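Only one protein chain is missing from this complex, and each of the others stays in its spot.
Letters are used for the chains, namely A and B, taken in the order the chains are written, and counting of residues starts over at 1 for each.
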Amino acid sequence: MTDWFADNSLLFGLALLDGLANAALIFMVAVGLNLVFGVLRIVNVAHGSLFAIGAYTAASIGMFFAARGLPPWTGYVALVLAAVAIGAVLGPLIERLLLRRIYGHEDVLQLLVTFALFMILEDVQKLVWGVQPVSQDAPLKFLGTVDIPFGEDVIPFTAYQLFVIPGVAVVTLLGLAWFLRRTLTGRVIVAVTTDKEAATAMGIDAARITLLTFSFGAGLAALGGALASPTLALVPGIGAQTIVLSFAVVATAGLGQIEGAALTALLIGLGRSIAVYFAPEFEVVVPYLIMVAVLLVRPQGLFGVIETRRV
Amino acid sequence: MSEVLLSAKGLRLAFGGVKAADGIDLDVRHGEFLAIIGPNGAGKTTFINMTTGYLRPQAGRIEFDGKPILGLSPRAIVRRGIGRSFQLPQLFSEHTVLENAALAIAARRGIWSPLNPLLRPRWRDEAMDLLDRFGLRAVAEFRADALNEGARKLADIAMAVALEPSLLLMDEPTSGVAAAEKMVIVETLVRVLRSTGVTAVFVEHDMDVVARFADRVAVWSQGRIAALGPPGEVLADPKVRREVIGIAADA
Partner (left out) sequence: MKRESLLAALGAIGLVACAWAVPWLKFVLTIALAKGIAVLGILLLLRAGQVSFGHSMFLALGAYTVAFLAPAENEVLLLLPAAALVAGGVGLVIGLFLVRYRDIFFGMLNLAFAMVLYSLLEKLYDFTKGTDGIRVAALTFAGTEPERGTQEWVVFGIALGLAILFGLLVRFYLGSPMGRALAGIKTRETRLEFMGVSARRVLLFAYVLSALMGGVGGALIAMTTRHVTPQIAYWTSSGELVFIAILGGAGSALGPFLGSVAFELVRVYAAAAVAEAWQMILGAVLLLVILFAPGGVWGLLSRRWRA
């Protein structure tokens, strides 16, 4: 066992570092999914597509900047611009035109509607960006690599994946906690999440809050995608993969748990990247194995609270 | 067959600091109608929930027909013969009233047949007969969500009765019903229940209903039974009148 670790310590180290970046990205998507569910009571099946479209948009903007001869650091501006654009344009569009029609409807109908949206967005993405891999890794290269001592070895790892991606996720987590607890809008969101009727009765403009929350959640997913874009070759199918993965995080943590989602994203992200290095055939399986194992023991999720049935 | 059907001893349950049950001792006798009264939050529904397996008391025991039932699942308790109805009627809203009744009959006679129709002639007749006794024959073909509150309450209780329980627990059978309908509903209930010989425990806020139909009254107050006895005695007790009925009348 110890020999095995010694032989594979380098791979193991890489897996840990990859897993961290991976977890940070899944967290960005999962937290938006949670937030939107809290206020809208809808789990948006198309949420992963917003991640994918965010990624493609960031790559396109980055390439556009590069083609204009703008300095490399503008690549980071491209990432932020993509997230803001999705959050400010696509988010409100979806909420106003589609979701608003189905609030309070049967669960199965809401599910089908967001599933239909998912089907549509997956093809929109293919129509706009095609099926050939798209990649724009300037932001990754710009920061270079960091040599990380690991036992007797040294792992060169990109500074972007080591600092930027996890950094943004941590800032998101802390910022969100601050926003929800300390600002008026944040507390209104929490109030609507806890008891929509009471909140509305107190004169809160629920329509505005839902629009805001959905757009914000969409923006977070797109930001996740934008951050991921320099590290991936973008191909069709990442939307589907992302929604299922982030749903696995949300289900494992317990629906509505934000800090819990962060820890669970770490668990699943690490599990997945360890699989990538040691049993690549099972990369896709590992997150769900973790999820199923957790749910078998705790059906409400690791951090979930059992909702008492109202009789 | 002992005289006591349900026996609760020393039930305790606290939610945070609120004592919903603070040492409940109660014997329900075979065949009696026992009314539970008391202000909101006194722990009346908690008692029903503990008896039907939805809440587990932190201390105490409950025996039904001489056998302990604490720790059994709600489903197992139903099968032992404790039925319940709800403050908010729990009907299959997209099914017809007849289908609701027939499903309850099926639940007793054996639901696990995937090929014979639910409304096979014998069950249909039995369901119609049940609805008839509750005065619901006219609305048998209505969807359950098309009924008024009084009819929904009756249908809810009819479904519990269809299971042929030996003990029926009813949580506010007349709440939310228009005042004019109230006595009609209660009279229907009493007539049907007396004819089946079921033992009934019901939570009730209307003192007229209690006075007319209960054999005994238990007064709940802050998780304890403050008084227990025939309605004539209990309802005349000045302390009960001041503390319970006064509040109930406001509610």
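By our rule, a residue touches a chain if its C-beta (ideal position, glycine included) is under 8 Å from a C-beta of that chain, and two chains touch if they have at least 3 such contacts.
Note that the structure is predicted; figures quoted are calculated from it, not measured.
Contact with the omitted chain, checked across A:A52, A:I86, A:L117 or A:I165, is made by A:L117. The chain not shown here is touched by just one of A:L16, A:I204 or A:A240, and that residue is A:A240.
The missing chain, though absent from the display, is touched by one residue of A:V154, A:V170 or A:V285; that residue is A:V285. Residues of chain A that touch the chain left out of the display are 43, 45, 98, 101, 106-109, 111-113, 115-120, 122-124, 126-127, 240-241, 244, 247-248, 251, 280-281, 283-285, 288, 291-292, 295-296, 299, 309, 311.
Not every partner is drawn; the one left out touches chain B at residues 74-75, 78-79, 84, 90-95, 99, 102-104, 106-108, 110-119, 159-160, 163.
FYI, only the chains that are shown with their structure count from here on.
Each chain gets one centre point, the mean of its Cα atoms, and the points for chain A and chain B are 49 Å apart.
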